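The other protein chains are all here in position, but one chain of the complex has been omitted.
Moving on, here comes subunit A:
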Amino acid sequence: MFGEGFLRTIEVAALALILALVLGIIFGVISTSNNKVMRGIARIYVEFFQNTPLVIQVFFLYNGLAIAGLRLSVFVIGVLGIGVYHGAYVSEVVKTGITSIPEGQVEAAKSQGFTYIQYMRYIILPQTIKIILPPLTNQAVNLIKNTSVLAMISGFDLMYMADSWASSSLDYGPSYVFAGLLYFMLCFPLATWARKYEERLKRNDTTRTLYDPCEEAVTC
């Protein structure tokens, strides 16, 4: 039972993470573009999803759409709801990464005859990825933890399984401890790696003034 829930949690988390990354990169790049309308769209997406609770969004997909006649499976709701919610956070991370590269580098690259694709590929993105990897990993950890909202709509994820096992056998303690351990096993290596990587980056990086992780919102 726990195994099933654990697998379901991993599946939902993996697919939602892919969706969040795709949305995040698209909207992150759009929000640094020169087009006002595009920037506005990205801004609305980010502000809406960052400033309303995930619980309400998920219940809207579950109850609201069902009443309107559109019944999605809980699996789809999980991937869609959590992916779109975290996409907004990923988009902010990507945006910070891109804007932390000084304008001068683009000018320098252009003067050397680099095309847009070339300077993005060889100059901007390699630096961006290095900078945004720790906050992105933290987002992945938060995403895994947030898959537990599925328990509220009986999504058969780890939290739901643990809760139903607890209430049927009345072994609340062992059931919650075991579920907690499984979540910990998923999140702890990621979170620790992100912290170590960030510390190493700070020690080695001469350009640290560009990006101060202290000022970044790492939570969600």
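Observations, loosely collected:
The rule we apply is simple: contacts are C-beta pairs under 8 Å (C-beta built on N, C-alpha and C of every residue); 3 or more make two chains touch, one makes a residue touch a chain; residues count from 1.
The rule we apply is simple: contacts and distances are computed from a predicted model.
Looking at the choices "Integral membrane protein", "Electron transfer flavoprotein subunit beta", "Putative glutamine ABC transporter permease protein GlnP" or "Alpha-D-ribose 1-methylphosphonate 5-phosphate C-P lyase", the name in the UniProt record of the chain not drawn here is "Putative glutamine ABC transporter permease protein GlnP". For the options A:56, A:76 or A:108, the residue in contact with the chain missing from this view is A:56. Remark: the residues of subunit A touching the chain excluded from display are 47-48, 50-56, 59-60, 63-64, 67-69, 141, 145-149, 151-152, 159, 162-163, 166, 172-173, 176, 179-180, 183-184, 187-188, 191, 213-220.
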